[in-house]
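With one protein chain removed, the remaining protein chains of the complex are shown where they sit.
And now, chain A:
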Amino acid sequence: MRALFAAAWAVFVKDLRSELRTRYALNAMVLFAACTAVMVSIGTTFIGLRRTDEALLIQASLLWIALLFAAMSGLARSFVHEEETRTLAALRMAAPPLAVYLGKFLFNVAILVLLSIVTSLLFIIFVRVHVASPLAFLAILAGGGLCLASATTILAAMIAQASFKSALFAVLAFPLLVPPLVVAIQGTALSLGDGGLALALPALQFLLAYSVATFVASLMLFPFVWEA
């Protein structure tokens, strides 16, 4: 067990290091998020939205659109990179499948943490999103990010072995992400209003349940992807 976690941590650190050298995924994702935030800002600040329930829902949807598409451009990176540099075979020999999965999952979570922080800050500054319950907002953001990571990591491993990688990644991921996205958008809208953590709790429970279910399914299915 300890050996597994040590191997997973090694995979995570290796990915982090190679990412920090090239900053390929990070650059793409952060620039994408910045572009979206600026576009939304240019489009909406002149309107002077009143803080109705609808306005909060629109702001929450825009935030999650920015997050989702930025994530789609970077989350597949860790596996696709291994395929492109032909290091998959080495990784197969060096670490057990579960360690590889856990390492890549951690890496995706780390990327998403950074991405969510940057995107929400950009939205708070440029789109004038006012967060009335910061704790609930952070919790929903974390839950939604966890869902994104747990649902897409195994898909990234699958599309690394297929052609048309990036387009296929979005096609495979979107139908699976509909339920958590619907809940995350509505939960975020609630957390922008001043309802506190209690109001966002059901959404949070759902997001946690979804991420646990997809995480466990990934753990069970990943060996089949890895050996294919």
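Criterion: a contact is a pair of C-beta atoms (placed from the backbone, for glycine too) under 8 Å apart; a residue touches a chain by one contact, two chains touch by 3 or more; residues count from 1.
Simple rule for what comes next: contacts and distances are computed from a predicted model.
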*asked:* I notice the complex is incomplete. Of the names "Heme exporter protein C", "General L-amino acid-binding periplasmic protein AapJ", "NADH-quinone oxidoreductase subunit M" or "Glycine cleavage system H protein", which is the UniProt protein name for the chain that's not shown?
replied: "Heme exporter protein C"
_Hidden partner chain, touching residue among A:L112, A:A151 or A:L192_ = A:A151
*Just one of A:A7, A:A33, A:L115 or A:V183 touches the chain that is missing; which is it?*
A:V183
*Residue numbers in chain A that touch the chain omitted from display*: 151, 154-155, 158-159, 161-164, 168, 171-172, 174-176, 178-180, 182-183, 186, 206, 209-210, 213-214, 217-218, 221, 224-225, 227-228
